[in-house]
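Note that this complex is displayed minus one protein chain, with the remaining chains in position.
Here is subunit A:
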């Protein structure tokens, strides 16, 4: 296994790099989008709430693979995107729905008296959100957001379907090249665990700390 790794180290490391890059881009993108859709669901406007709800329900109930393939097969044809970009867009949109739900749950968990107090003191809806509710919600939301990030890293393996150059894709390439269908997957598993294990243990630690 070690010899396989050393002879294909550059492929494995490139895949590792693309996996991290895709996950980080998707994390930033989906957090921004997710925050947007979470706010859309709670602004005092029924139509905005409806738009937010429809987006989240649709995206949450469709497989990531279908969304990603849609971008790779349909959208990439029109806008000339490569596999990595279309995969990352699919990943961003899919994760944004889950992050929106996480953030909305966090906002709802903030005591409603906080919001009422802000409004009663003459702050606008937006000011109340910006200065009173969101800062308190962020504290509650960080552990579940971290778990979403772990899911995001795992889900980034879907890039393998669209030639996204990530770890999973490299593992397939190497196993086809060397006719070894065992060791490449073990090596790639170790790479994934290096990213996800510390993160999920840290999130569990934060959760337990928050609980006390």
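What we mean here is this: a contact is a pair of C-beta atoms (placed from the backbone, for glycine too) under 8 Å apart; a residue touches a chain by one contact, two chains touch by 3 or more; residues count from 1.
One rule holds in what follows: contacts and distances are computed from a predicted model.
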Hidden chain of the complex, named as in its UniProt record, picked from "FAD-dependent oxidoreductase", "Nitrile hydratase subunit beta", "Amino acid ABC transporter permease" or "Cu2+-exporting ATPase": "Amino acid ABC transporter permease"
Absent-chain contact - pick from A:1, A:32, A:50 or A:74: A:74
Option touching the unshown chain, where A:1, A:32 or A:58 are the choices: A:58
Among A:40, A:137 or A:158, the residue in touch with the chain that has been omitted: A:158
Contact residue for the chain not shown (choose from A:91, A:150 or A:174): A:150
Residue numbers in subunit A that touch the chain omitted from display: 57-58, 60-66, 69-70, 73-74, 150, 154-158, 160-161, 168, 171-172, 175, 181-182, 185-186, 188-189, 192-193, 196-197, 200-201
